[in-house]
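Just one protein chain is left out here, and the rest sit where they should.
Chain nomenclature is as follows: A and B, assigned in order of appearance, with residue numbering initiated at 1 for each chain independently.
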Amino acid sequence: MASPPPAWSRRRAVIVHVLGAASVLAVAITVWLGLWVTPPDQHLRDEVRLVYVHPPIAWVALYLAFGLGALSSVLWLWTRTRSAAWDRLAAASMEVGTVFTALTLVTGSIWGRATWGVWWAWDARLTSTALLLVLQLGYLAVRRVPSDRDARARRSAVVALVAAVDVPIVHFSVDWWTTLHQGGTVTNPNLSPTIHGSMAWTLLLGFVAFTLLFAWLLVVRYRLVTLAEWREDTELAEALHERWAEGGPVAERRAAVPTATTATAAPGALAGARPAGPPAGS
Amino acid sequence: MGYVDAGYAVALSVLAGYGVVLWRRRRRLEAIRAKLAARRSP
Partner (left out) sequence: MWRDGVLVAGKDLRIELRSRVVLHQVVPVAVLMLVLFAFALGPATAPMVAAAPGLFWVAVLFTGVLAVQRSAALEGGDGGRDGLRLSGLDPAGVFLGKAAAVAVQLLVLEAVLSAGVVLFYGAHVRSPGALVVASVTGTAGLAAAGTLYGALAAGLRVRETLLPLLFLPVAAPVLVAGTKVWQSALGAAGAGSGDPWLRLLVVFAVVYLAVGVVIFGPLQEAP
């Protein structure tokens, strides 16, 4: 049986908890400042307050999460830097990133409804983000396909790379697509209000807060990937072992001997999984 | 202010919910991990 991954050291556990607390605090302060302390905008009035939430989330989704996912995928693909850690990081980053991308679309849509009066408009940013979401969903779908770990990592990394290459192309084409469009004042509203004073600080805090939140979610998700992979490897061996142990002394002795059935891994488990050895100390 | 509140509410609740789900799953797996690690050590 694969040995369990080491527990978080005392120091690491403290860091993670502090990170979580700090991000929650930063987000809370941002919300407080954004909703109550900062003044309404001259043109956008109270609607401007979403600027403390939507652009930070969008930034995290595209540049931080997706960028990190693409970068770690490339690092995995390049044989010189290949390591299972990169694959796990890519998986974690892309999943958390998908949540942020979906939220970018939702907050963007709500903001659009508030300022333009429509729930959706084919403006450059919303459209590009919608496509990014589909690309990320494709990545998640590929990760779900049952296969051995290496093949899955390879496939996902390629999808991430192709998606990363596609994003700037999509960005340019959609941008031209909307700007060359005659008429349609609705489609290019000024979502960039003039930011000054307390608004600027709050916006900065917003970026910091959501970045911290992303970092915390990423660390937790990464740990989950590590633990889940370990469970994948051991679940079958363990289940068989427990089954035999139910049978009493004879069965227990049989359970202690690696048999052909434990040696052949289940379809989902890592190819070459080691057969269940004798239970420790029995 | 309705839309602004809705925007904040959605963003925060989704992120909070996601965070809670992840944290809980992690705690459950860590418990299993700890149990098996204890079993292995003599």
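Keep this in mind: a contact is a pair of C-beta atoms (placed from the backbone, for glycine too) under 8 Å apart; a residue touches a chain by one contact, two chains touch by 3 or more.
Note that the structure is a prediction, hence the values are computed from the model and not measured.
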item	value
Chains on display which the left-out chain touches in the complete complex	A
Omitted-chain contact residue, chosen from A:75, A:110, A:159 or A:212	A:159
Absent-chain contact - pick from A:131, A:204 or A:240	A:131
Residues belonging to chain A that touch the chain removed from view	77, 79, 131, 134-135, 137-138, 141-142, 145, 147-148, 150-151, 154-155, 158-159, 161-163, 165-166, 169-170, 172-174, 176-177, 180, 182, 271
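Keep in mind that, in the parts below, only the chains that are shown with their structure count from here on.
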item	value
Chain A and chain B, separation of their C-alpha mean positions in angstrom	13
Contacting residues of chain A [partner chain B, same complex]	3-5, 7, 20, 27, 31, 34-35, 46-47, 49-50, 53-54, 57, 96, 99, 102-103, 106-107, 110-111, 113-114, 213, 216-217, 220-221, 223-224, 227-228, 230-231, 234, 280-281
Residues of chain B that touch chain A when the two form their complex	1, 3-8, 10-12, 14-15, 18-19, 22-23, 25-26, 29-30, 32-34, 36-37, 39-42
